[in-house]
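Missing here is one protein chain; the remaining ones are kept as they sit in the complex.
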Amino acid sequence: MEGLDLDISAGNMVLIEGPNGSGKTTLLRSLAGLSRLGLTGSIARDCDELLYLGHRAGIKQLLTPRENLVWACRSQGWNPDTIDSALERVGLSGRADVLCQHLSAGQQRRVNLARLYLSFEHQHPRTLWLLDEPFTAIDRDGVTSLAATMAQQVQRGGAVVLTSHQDLPLDIPLRRLVLGGAA
Amino acid sequence: MWTWFHKLGSPPWMYRISGRILAILLPLTIAMLVVGAVWGLLYAPMDFKQGNSFRIIYFHVPASVVALAGYYVMAIAGAVSLIWRMKMAEVAMKCAAPVGAALTFLSLLSGAIWGKPTWGTYWVWDARITSMLILFFLYLGVIALYQAYENKEAAGKACAVLSLVGMVNIPIIYKSVDWWYSLHQPATIKFTEESTMHSSMFQPLLLMILAFYCLFTCALLLNMRSELLRRGASTSWVRALAGAR
Amino acid sequence: MSASDVSVGAFLGASLKRQLLLAYRRPVDTINPLLFFLLVVTLFPLGIGPDPSQLAEFAPGILWIVALLASLMAAEGMFRQDYEDGSLEQLLLSPQPLYLASLTYTAAHWLVTGLPLTLLSPLFATMLQLPVAALPVLMMSMLLGTAILSLVGSIGAALTVSLKRGGMLISLIIVPLYIPVLIFAAGAVRFAAGGFDPQPQLLLLAGMLSLAVALAPFAISAGLRISVDAG
Partner (left out) sequence: MYFDSLQAALTMDGHGIYVWSVVVVSVLVTAGLLVLPARSARRFIAGLGVDEAPAPKAAPSVRIEEVNNAPGS
């Protein structure tokens, strides 16, 4: 991938599309600052909060959703008071204290997703959400509530960059970034 | 000054400059090695305590000294590549490792051979030789780590960190081995104790040490040139070289 | 303490609690090094012979060599789990200082591996006929030494976590850095067993520990960033 000049500002919702292997995940990880190798040029990021939801759920199997989210809050410097409502939003309030290893893959992804609602409820305007295929393994009304949350966060001044194969049920301005395959 | 520092980073410039340096330094190094060896082997007087086997120090001591210095060169190049993200420093670090390892190996082998006539066994747990063995492991660690990473840029950074950690530890290792050695072994023949050496024995040793430093530099530059070519295979300046040749 | 200090302290506390909770729920990580220690210690009398005086003479060296190997084994898988499930990425993305987080992770690792070794070392020592007078010094040297081994071990773990066959490589990288600890720690125990004053060695170990606590986290953080980046 060469010659990419991308400027994402507050209030932007960017959808990255493209066949597998076209570098979507690498781009997201570069924006998050996780991968700098083989990168010529520069990435500047000016936001107060960064949330990156990757393919890997980033949760510990031997901890319960609540314990995972307590640590997630602490790692962002928040105090963990909104965990229950976040779990509520992803429909896991019933299973808050079950070890994640006993949850299904879909439920584990939703634990990861709950971190997005934590960030949303933390109501910090200048946030950058980097979401890698956030809609996979989520049921229909989960998708709509997630899309609505993203829309609200963008209107509030945050920025969202996501990759997805599905089309988004969104009515707000959307910037599409199409990564061509090996053209 | 800053442009010089920046120019140092460009492979074609570095390739040309190293070519000119080598044209002068390489013959000089070989001359010094030959003169120093002949002087030390054939003209220096015999050591009355150890006999002629002492002449091995004309190869063992320079190799040990430069092998240790080589590690510091590698670590500093690594630090420069980490801090200023300079590709050339990473190339220097990567190329310094095998050269340093080879000299450490030479130091170990010559030390072992020296042990036979002096102490009757090939392997002597002498402080200096033991420290050299550990230095050899440090070198191998860096080389192995570099090979283990597929992504060579990550390999360079990881090796820079490892060589810096190694550099901090080397004085600690040397002092602890000295303490360990002095505890178990009353200092009989301290191998590298040059204090009692007569000047006519000592001068060839200085020349050989200088020659080995130049050898290290030449080998490093040659290694870097080959690495620069390999990395720049698809670039224009390398293709021009191929065309011109 | 300003607000951010409170949040850093809370984060470090939460990380320590999380690591210990994980260790509690996966006791095999704690028991393995101890079993390894017991297993290898029993090999020495079988190899050297049961004669107490001979064993006693080698006991300081044996105990410390086995402790070194046990902590090397424990260090290998230190970040592996976090790396594979993606929580290492989240740690790197967190605004909290990675230097302190690495220190906390290593401290938790030491509490799970080094401390149990220290507490059980008198048991292994008596199996090797180490004079009782040397036991307190043994424990003191273990307390200091295993902490250094954990810190240095986690540097190796951080640098090799993204590599598929990191096992052999980590020992090549770390064992040379373990050697000063082995020399002074085993030396301290040998001095104590021989009735000499082991204090200089113990003080040197303490010195090395403070150096390791101060500098190792830099290397650990750099190693983790490189490994996640390369992964």
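Going by the order they are written in, the chains are A, B and C; count residues from 1 in each one.
One rule holds for everything that comes next: a residue touches a chain if its C-beta (ideal position, glycine included) is under 8 Å from a C-beta of that chain, and two chains touch if they have at least 3 such contacts.
The shown structure was predicted, so the numbers you read here are calculated from the model rather than taken from an experiment.
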item	value
Residue of B:L41, B:I143 or B:V168 touching the missing chain in the full complex	B:L41
Of B:K94, B:R128 or B:R225, the residue in touch with the unshown chain	B:R225
Absent-chain contact - pick from B:I56, B:M88 or B:I170	B:I56
Chain not shown, touching residues in chain B	26, 33, 37, 41-46, 51-53, 55-56, 59-60, 63, 95, 99, 102-103, 105-106, 109-110, 113-114, 116-117, 215, 218-219, 222-223, 225-226, 229-230, 233-234, 238-239, 241-243, 245
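Simple rule for what comes next: only the chains that are shown with their structure count from here on.
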item	value
Contact graph of the chains (line, ring, star, complete, other)	complete
Geometric centre: closest chain by C-alpha means	C
Most remote chain, CA-based centroid, reference being chain C	A
More contacts between chains, A-C or A-B	A-C
Between chain B and chain C, centroid-to-centroid distance (C-alpha), Å	32
Euclidean distance of C-alpha centroids - chain A vs chain B, Å	50
Multi-partner residues of chain C (each touching 2 or more other chains)	229-230
Of all residues in chain B, the ones touching two or more other chains	151, 154
Residue ranges of chain A in contact with chain C within the complex	32-37, 49-50, 52, 54-63, 67, 70-72, 74-79, 99
Residue ranges of chain C touching chain A (in the complex, touch as defined)	4, 7-8, 10-11, 13-15, 18, 21-22, 25-26, 81, 84-87, 89-96, 228-230
Touching residues (chain side chain B, partner chain A) in the complex	151, 153-154
